[in-house]
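Only one structure is covered here, and it is reproduced in the block below.
One protein chain is absent from this view; the other protein chains keep their places.
A, B and C are the chain letters, set down in written order, and residue numbers restart from 1 in every chain.
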Amino acid sequence: MNPPLVHLLASRIAAAILTLGFVSVAVFVGTEILPGDVAQTLLGQSATPEAVAGLRAALHLDQPAYIRYFRWLGRLLTGDPGRSLVNNLPVAELISSRLPNSLILASVTALVCVPVALVLGVTSAIWRGRIYDRVANFLTMSVVAVPEFLIATLLVIIFAVHLRWFPALSYAAGIVSLDQFFRLFALPVLTLSCVMIAQMMRMTRAAVIDTLRSSYVEMAVLKGARPMRVVLTHALPNAIGPIANAVALSLSYLLGGAIVVEIIFNYPGLARLLVDAVSTRDMPLVQACAMIYCTAYLFLAMLADVASVLSNPRLRY
Amino acid sequence: ETAYAQAPRRGGKVKVATTNNSTADTLDPPKGINQTDYSRITTFYNGLTTINEAFAVQLDLAEEITPSERATVWNIKLRRDVRFHDGSPLTSADVVYSLSRHKDPAVGSGVRVLAAQMQEIVATGPHEVRILLDAPNADLPVIFGEWHFMIVKDGATDFRVANGTGPYKCKEFRPGVRSIAVRNSEYFKPGKPYLDEIELFGIPDEPARVNALLSGDVQLISGISPSSAQRISSAPKVSLFETRAGAYHDLDLRLDLTPGSNLDFVLAVKHMLNREQIRRAVYRNYAVIGNDQPIDPTNPFYDASLPQRPFDLDKARFHLQRSGFAGQTFPIVVSPAAFNSEDIAQLLQQAGRQINLNFEIRRVPADGYWSNEWRKHPIFFTSTTPKPTADLAFTLNYKSDAAYNVSAWRNERFDSLLLEARSETDISKRREMYGAMQRLVRDNCGVCIPVFASYLDGHASHLKGLRSIPTYGLMGCNFAESIWLDQ
Amino acid sequence: MAPLVKVENLRVTARDERGRENVIVKDVSFEVHPGEVVALIGESGSGKTTIALSLMGYARSGARIAYGKVTFDGREVLSMSERELSSLRGRDIAYVPQSAAASFNPARPLLTQVIESSQIHRVMPVATAQAKAVSLFRELVLPSPDKVGERYPHQVSGGQLQRLLAAMALVTDPKLIIFDEPTTALDVTTQIEVLRVFKKAIKERGTTAVYVTHDLAVVAQMADRIIVLRDGAIREVDSTGRILTAPKNDYTKSLIAAAKPQVRSASAEALQGTSAPPVLEVRGVIAGYGAVDRAGIPAVPVLRDIGLSIKHGTTLGVIGESGCGKSTLARVIAGLLPAAQGEVLLNGAPLPRSATARTRDQLRRIQIVFQMADTALNPARTIARILGRPLEFYHGLSGDKQRRRVAELLEMVRMPASMADRLPGELSGGQKQRVNLARALAAKPSVILCDEVTSALDTVVGAAILDLLAELQRELGVAYLFISHDLSTVKAICDEVMILYAGQMMEHGSRSALQSRPLHPYSDLLISSVPELRMGWLEAMSETLLKEPSAGAARLGRGEACSFFERCSARIPGRCDVEPTPLRRLSKGADIRCQRTEEELIKLSTQ
Partner (left out) sequence: MITAIEAPPAPRRRLRVPLAGIIGAAIVGIWVLMAIIGPYIAPHDVGALVDDDVFGQASWALPLGSDYLGRDVLSRILVGARYSIGVAAAATFLAILMGGTLGMLAAVSRGSIDMALSRFFDALISIPSKMSALVVIAALGSSIPVLIGTVAVICTPGAFRIWRALAVNVAALDFVKVARARGEGTGYLIREEILPNIAGPVLTDFGLRFVFAVLLLSSLSFLGLGVQPPNADWGSLVRENINGLADGALAVVMPAIAIATLTIGVNLLIDNLPGRWSSSGEH
């Protein structure tokens, strides 16, 4: 540990709290601006003004906004994220049943994607301009260009409907074997990978190639380093900052953006919970999801910045 | 068909995928708002009555329902052999509690309007309940067949687990995820239910739902879009199941706003609807041509003699000229929330081009459509579910003071006919009155009903016992106690 | 004996600014025999680096080996595959590049980079390589040799980097070492150590060397044969002795003539004008790197209580060992490294410590010419833009005027105006250095902090640049802080000289004072270490110098006691290393920091 890093971490944690506060206000204001409220969504098509008013009163929605916000905030500070306005279940319970799912999906995908993307990025930087590079870029760009729902649906049609290798739905409680785990996660992970790999791979490639222009890379060549070594030990360490940030951005997508995958594979994760909560204007739930997402994002961003600082001694000392 | 020929087999597990799934999923009957909720509710609860394939009322928890004083006071006798899942017997208190709850705004009941007529709900004995209505209503037993009116335990407030009298007990329920229902071995209907377990969840994405059925991950799905029907009917080991019902997706013109306030304009639009084309292109023929009035051919009071309004651009042009709106542009609000609204609007737009009338389609989010956009614009769309009776169909959506009179239609003659018909007991007279009302709506109301859409469900071929009940798909959401697996 | 390297008709081309193919090395042929040291000398930009690189089968981007044959150890280099080349480079042929700062990977610790070749070619285990590197560091008098390898490139001085590069080449014991200006940034005492290490390597291991330099005195010590280049073509090849004593080619003659610098100094009036405050004054500056503690001392203290003043139109030379803090001083004055304590005054008015707080005019008046010419130029901008910017920024010059002025500036630093369209990467080392100087000149400052501005220039061009500086001083009254390791240059152009050792001022006096005794013991050592243009000087010198207890490198930040203690021939143990060292004024007019009195010093020097 060195002083700038300690300083970085400390100021980051302080800033994170402020950021979370900012996000909570923004989310609250957002839910307020959005037309309609829980009462209306709960009543759906049968929402008549009196019915809405009645339900609204029952849910304390008739109180002024700031009071509701501070009441929520007060409870949150005591560690209670409140209850869902929609089904009156504790938010903590709703989240805790979903968060692990999201984390599992995210980590499995990350474990698959990040290494693949980095390897692809680095190797295509090494063999830039060659057939390998062109094919790798062509493939990743083509898959990222296809809408996610199309990829997911296509995979299901091929691998679940026709070949029957994998199930079309990925949710199962109580996974017993590794084989089952693999089968359940194969398609969602593949789909997410298609979306994610491109960004990481392309940024890795670009950042690495960019550093290859430097004189120290020239010097490495003159030391007899082969292209692989030049890239791995000379270009890559200097490209870690942008790469780490691209990875952090992609990974943050896994938690909050896996909505399409969660919908198509009927996987109960956080993204769908959040989207549901937004549609139903379930403020405490939206807040909780946004907080979790924000925390995760800030954490990833911090890791990326730490990696960035660690990789650049000029920033470190 | 064959389902009848065979004796139902016991045992087996079934996974059912419906169309909705969100944290708003509920086990509290009054709060149900979609097919998923209704299907769960019927799995765990019973109503006093149900509605059968022939659109007729059948007693369920009630042993006897008798009207008196011209259908203003109703006496209900309950079955004595019914127990809740927690073992407690069904009593009149449960019924009184269940029915009264609807009137409490805090419950957020979807049928508060219907419950409002029940002025007094009292237990007159351990198994007797008396209901006093504010006006005569011969259709009250039908109303009790509504999913929202299912009977819960007296005093129940915690609906994390269902405690009903229904064919299955609730083993697990997670809003937005799934529910698992296991056989209620003490179900009061002998021999039923057949399955050991039903897992129910929603897959909102239609292609995903269809794929789940095709891949064998689920055995029963609802809400198949007409464009997927072909895939299912041609696939091996799965079958398509069509329920003809009076559901319609209507284009509504508000009669109190320009341009709908001009009857010629309304008629022009009605003539511009190419119903054949809509039926073919949008519904792939899984629909019945509509005639701008809400009573569909499955309804006993459907008036077949009413002439079908044709697609006639000349007439439309004529009315348009008369309305003076020719050459103008009007927005149509569409939304994914109102099914097929986008497609129908686009076909209308095309027709409009040919007679010099421009429609500008404005798509708004499904999110919040019903509360923020619906009925707030001159031209918009509605999705209307089938109503168990002609009376309800008219009362809820067409009566001048109806809460969901979407086109703001006011017609005194229609209102008085409606009241008359409600208390009329002579079937042929009633038919006549309903016929006249159908004509009135067709010719004057701002609601344009191009077709009545069928409900399309799909199931694994070895899943048996499905019959079509014209109140909704999935046997009017009441499949749980009837389906079984053939091995 | 078969030559180790044989170059035949080598032609290297590069695309010039108009995209035309330009020959930068013109059909050069020469041989290098095993164990021989061949020096490549010549004008800056004459193709020395280019030739050196092509011996390894390498051409910089933009350049291309168009024609010719290079044979190394019987193998033809230019037709080798990439793989063969890789196994040749770093192992059989090691290269010490000219630009030290840019040649190190900023993200990796120095030691790993120094031993990298040995690891790539698997010549020895890591531990052995590290041990060897550390012993080389020690021989090359790097400070704290065991630790310096843990640092990162930006944490060491220019001269230190250069020595690290030399160590890098020596670790693998290659057959051929190509030295590209390996001692340009070294002070004379350090240079001696480094040259000794080179000599030792060459002698003990029979290594062959190609030595690129512009410093004739160094060539005299190192080379067996000299190749004189100009404009990409060989002008003369001969043994060292003959070239130095009896050059045939005119260009060679001019090179040697220029090696003895003439005195250029400010007019007497400028020195007289005492009434006006000095242009630049530095008072009690303490500065260094890392966080500043509560006492106001940085974690890595470098400068200790430095004060100086430069009068209008005069030059202060700053000399001192590599790593003693010369560049740090320049950075402090320029505001790039805010001092921890002390103040900097411009025309008598104190300046904010940090450049960001200074006004544009204050910034304009003090210009700094970076030592590391390479990294100080934006690689993505053409020379025209690099030079044009200060013109526009400070003087609002644009369009044609700007272009004309840029051409003028290039002309002033002896570069063709056509180079304006090039990118920095397409220039030679000396050219980059001159661009840096030109950029400082463009601002029309009152003070220029020249950090080793002529270190990469051949004698002729170097002399021209010094002339230019003197001329500007005469005409515009520019003052210079002239940082250099080259005593003869300093003596030639500086009015006053300050000698730094480990961040402390050791002696400060006029130029003439430096020429008369007594001197501070360190000054004495410095002056006697200046290489002479005579072969065999190094060997003789080493003998005498080795007698001095000079092994230890400077220790930084030892409170008030003398930091030169370990190496001082006149030290008084028990006093010099404990007591605060007093500042003394000598009768010749100079100030020194020493325990010894003037008399004692005189006595010691006459012994």
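Here are a few things to note about the model shown:
Throughout what follows, a residue touches a chain if its C-beta (ideal position, glycine included) is under 8 Å from a C-beta of that chain, and two chains touch if they have at least 3 such contacts.
Just so it is clear, the model here is predicted, and its values are computed rather than measured.
Displayed chains that the missing chain touches over the full complex: A, B, C (touch as defined at the top). Of the candidate positions A:106, A:120, A:169 or A:248, contact with the unshown chain belongs to A:248.
Touch with the chain that is not drawn comes from one residue among B:192, B:362, B:375 or B:439, which is B:362. Only one of C:30, C:58, C:179 or C:522 touches the chain withheld from this view, namely C:58. Within the full complex, the residue among A:157, A:192 or A:254 touching the omitted chain is A:157.
In the full complex, the hidden chain is touched by chain C at residues 15, 17-19, 57-59, 61-69, 76, 78-79, 101, 334-336, 355-356, 358-360, 363-364, 368, 370, 372, 375-381, 385, 389-390, 393-394, 421, 423, 439, 443. Touch with the hidden chain on the side of chain B covers residues 206-207, 225, 227-228, 231, 277, 280-282, 284, 334-336, 342-343, 345-347, 349-350, 353, 360-365, 367-368, 372. In the full complex, chain A contacts the hidden chain through residues 11, 15-16, 18-19, 22-23, 26-27, 30-31, 33-35, 128-129, 133-134, 137-138, 141-142, 144-150, 153-154, 157, 161, 198-199, 202-203, 205-207, 209-210, 212-213, 238, 241-242, 244-246, 248-249, 252, 256-257, 274-275, 278-279, 286, 289-290, 293-294, 297-298, 301, 304, 308, 312, 314-315.
In the analysis below, only the chains that are shown with their structure count from here on.
Central chain by Cα centroid: A, whose mean Cα position is closest to the mean of all protein Cα atoms.
Here the chain pair with the top count of touching C-beta pairs is A-B. With centres defined as mean CA coordinates, chain B is found 39 Å away from chain A.
Centroids of chain B and chain C (each the mean of its C-alpha atoms) stand 89 Å apart.
The distance from the centre of chain A to the centre of chain C, each centre being the mean of the chain's C-alpha atoms, comes to 51 Å.
Across the assembly, chain C contributes no residue that touches 2 or more other chains. By the touch criterion given at the top, residues 53, 56, 58, 60-61, 82-83, 85-91, 94-95, 97, 99, 102-108, 116-117, 120-121, 152-155, 168, 289-291, 374, 379 of chain C touch chain A in their complex.
Taken together, the chain B residues at the contact with chain A in this complex read 17, 21-26, 31, 33-34, 104-106, 108-113, 160, 174-178, 201, 203-205, 207-208, 211-212, 214-218, 367-368, 370-372, 374, 383, 403-404. Here chain A touches chain C in the complex through residues 3, 213-227, 229, 233-234, 237-238, 240, 311-314, 317, going by the rule given at the top.
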